[in-house]
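The structure appears below as C-alpha cells.
The other protein chains are all here in position, but one chain of the complex has been omitted.
So that you can tell them apart, the chains are marked A and B in the order they are listed, and the count of residues begins at 1 in each.
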Amino acid sequence: MSGVPWGETKLVQGNEAVALGALAAGIDFFAGYPITPSTEVAEILAREMPLIGKKWIQMEDEIASISAIIGGSLAGGRSMTATSGPGFSLMQEGLGYACMTEVPLVLVNVMRGGPSTGLPTQVAQGDVMQARWGTHGDHPAIVLAPSDVSECFSLTIEAFNLAEEFRTPVILMPDEVIGHMREKLTFPAEGEICVEPPSSPDVPLEWYEHYHTSATGVSPMAHFGSGYRFHVTGLTHDTHGFPTRKVDEVISKMNRLKHKITRRLDVLENNMIHGVEESDVVIFCYGSVYRSALAAQKILARQRKKVGIFRPVTIWPFPDRTVKELLDSKNVIIVPELNQGQMIHEVERLTSDSVRVVPLQRYDGYEITPEQLVAAVLEVM
Amino acid sequence: MPARLPYSYKYLRSKKKFPHVWCPGCGIGIVMGSIIRAIDSLGWELDDILMVSGIGCTSRMPVYVDFNTLHTTHGRALAFGTGAKMANPKLKVLAVMGDGDSMAIGGNHIIHAARRNMDITAIIVNNNNYGMTGGQFSPTTPQGAKTATTPYGMIEPDFDVCKLTEAAGANFVARGDVYHVIELDGIIKKALSGSGFRVVETLSPCPTNFGRANKQGDAVNMMELLRDETINIAQASKLPKEKTQGKTVRGIFVDRDGMGYTERYQKLCDRVSPGVKK
Partner (left out) sequence: MSERPAKGQTVEEHCKTEDKKAPAVHIFPEWCKGCGICVAFCPKQVLEMGKDQKAHVVHPERCIECALCARRCPEFAVYVSGDGIKESKNKDGGEK
C-alpha cells in the first residue's frame, strides 16, 4: 500500500491510522526515534514520505526529535513526531519551548506502562497529568485521546489543524491498546477532509510582529526564508520576539499563552456523551477504557440497568463547564483509569461533595474489562 | 555617530540593542564581526540565512544580527538546525555555540550532525568554561585549571573539538582564534562556502570568569596568550617538534568533499520515486 487509500475500507492498525492521518493532513516533516509501542508510526512514514518527496529523519534521540520538528515547523513544514513514556519525558523541555515560542507541531504519545522503562509492550494511561504539566512553567496544553482506529486517523488530522489554529503543540495520545489494535476503517474521499492551510502574514515586512495579538489570541506566523526575518527565543519575549524582563511585557506574554486556550474552550471541547441525562450512575472514561465502557453499557442494558458514559475526546483543556453542568447532579461517577488515579482528580474537583466519585484503577498492564465495569456499576446501584 | 556608518551595521538588527550583552574584552563580539564580514564577502541574501544557537554567552549572538534567528535550548542548536534545513533546504544554516553547549549537553548532537554530514556550519566559540552561569568547567577546560566547580584544579582530561568532529565525519574542520582575526575571517569564509558539516573552533578569552580564576590578567593579556601560545599549521610544519610543544595549532585540518545530507536525502527520494515534484 502506498499513500492514503481514499474512499476504501481496510483493516488498519491504530498506529498505521495515525501515520495515514498525518499523510492526509499534508505532513511535510517527521523526525522521530523508535520506541515501543509507537514505532509503527515512524516506520510507516519512513516508507511513505520519501515516495512523495517529503522529509523524514530518524534522529539520535527524542530530544533531537522534538528539537528538529520545531525547527522544521519554523522553516515552513507541517511537522510531527511519535514516542511513548520515556521519550515523552525527554521531550518535555522541547515541548515547553514550542509552547513558549508558539510553534505548531503534533506530538504522538502512545501510552505504555510506567514509570521509567515500565511495561514497554503493555497498556497504561499514566501520562495524563504529564501531558498537562510535564514541562516546567505555566503553559497551555491541547491533548486529544482517541478511542478507536478511526479516531486515530481523524484526530491526527484534527491535531494538525488545531496546532495551526492555536499556534501551539498538540499532543495526540492513544494508549497502547488503541495504537496496536486493528479495526475496520473506511477512509473518507479525498475532498471530504478539512485541512487547515498554514497561516501566513500579509502585512508589510517592517510591520510584522511575530507574536501579534489578534481577536483569536494568535496571529499568522511567518516562516524562515519567507522574507520576514524574525527572532525566536525561549526567553520570555515581547510581541516582536525579543527577550524582555519588563513587567508589563512579561505579564502580557504569559496571559497571551493562557488566554489563547482559555478564551476559546468552546472550539477545543469535544466530548462523547451516551445516556448521561437519564442515568444516576455515569462512567467517566477515555481512551481504550471507553471501548469496555460501551460494552458494559450494553450488558447492563440487557439487565435493564441504566448507566451513562461521559468520555472527553479532548482531555486537555479539561471540559470543566460541561462536566460541572452534566455531572454535578449525579449520584455516582465511576472513573475507570489504567493508572493509580489521574483524571479522577479533575472530576472530584468539579463535583460537589454530594456526588460520589468512585475509582476503578487497573495498573497491571492489562485492560479494564467490561465485566469489571459491570461489577463496579452494580455495586453502587 | 558619524553620518556614514560601517557597512557591517547593515547586518545588525538595531543600533538600539548595542552596546551588547557581552563583557568588556570578551571575544564573542569579534567572532560576530568575522561572521558578518564573511557573509558580506559571499553576498548572501539575508532572507536565506538562519542563525541558530543554544544557550550560553555565545548563543546570545542571534538576537543582534538581521537574519532569520533561532535561539533554542541548551545543547540542541544542531538538532533544531537539522529540522529547519530539512524542511527548507534553501536556508543556509549557521549554528553558533559555546564549548559547553556544543561539547557537553550538545555532544550527542554534534557527533551525529557530523556523522550525517548535515549541511550546517557550526562556529564553536571556545573560552574553556561555562561563562554565562559563572565560570564552571566545561569539556574543554584544560587539566589543572581553576573554575567555579574545580576549585582545586580540573582533574578531567579535555576534548579536542577538532579531532572529535573530524573523527565523527565532518567535511570541514578548522581552528582559529580572535587575536588572529584576519586569518579567522578567511577560515570562516571557507567554512561558510561548502556543503556537509563544517566546524570552526574559535578560541576566545573569557576575562571575567576563566581569565580571572586562572590569573590570566585582563583581556589584553589573554589576547597576548592567544598570540603567543598558538601557531598556524603551516608555520608549525616548518618548525622542529620542540618549538611547537605546548602550542595550540590553528588552521584548516579537514577539507573534504563528502556528500552533504540534503543531497543524500534528495538522491533517496529520486531513487525510490523518480519524477515526483519535490
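Keep this in mind: contacts are C-beta pairs under 8 Å (C-beta built on N, C-alpha and C of every residue); 3 or more make two chains touch, one makes a residue touch a chain.
Just so it is clear, the model here is predicted, and its values are computed rather than measured.
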Worksheet, complete the sentence: Omitted chain touches shown chains B
Response to the item:
Missing-chain contact among B:Val220, B:Ile233, B:Met259 or B:Val272 belongs to B:Val220
Worksheet item: What residues on chain B make contact with the chain left out of this view?
Response: 1-2, 4-16, 18-20, 22-30, 33-34, 37, 39-47, 66, 178-179, 181-182, 185, 207, 218-220, 223-224
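Note that in this section only the chains that are shown with their structure count from here on.
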Worksheet item: Which part of chain A faces chain B closely enough to touch in the complex?
Response: 28-29, 31, 50-53, 55, 57, 59-61, 63-65, 67-77, 79, 93-94, 97, 223-227, 229-235, 242-243
Fill in: chain A partner contacts - residues on chain B that touch it in the complex
13, 46-48, 50, 52, 62-63, 66-73, 76, 79-88, 90-91, 108-109, 111-112, 265, 268-269, 272-273, 276-278
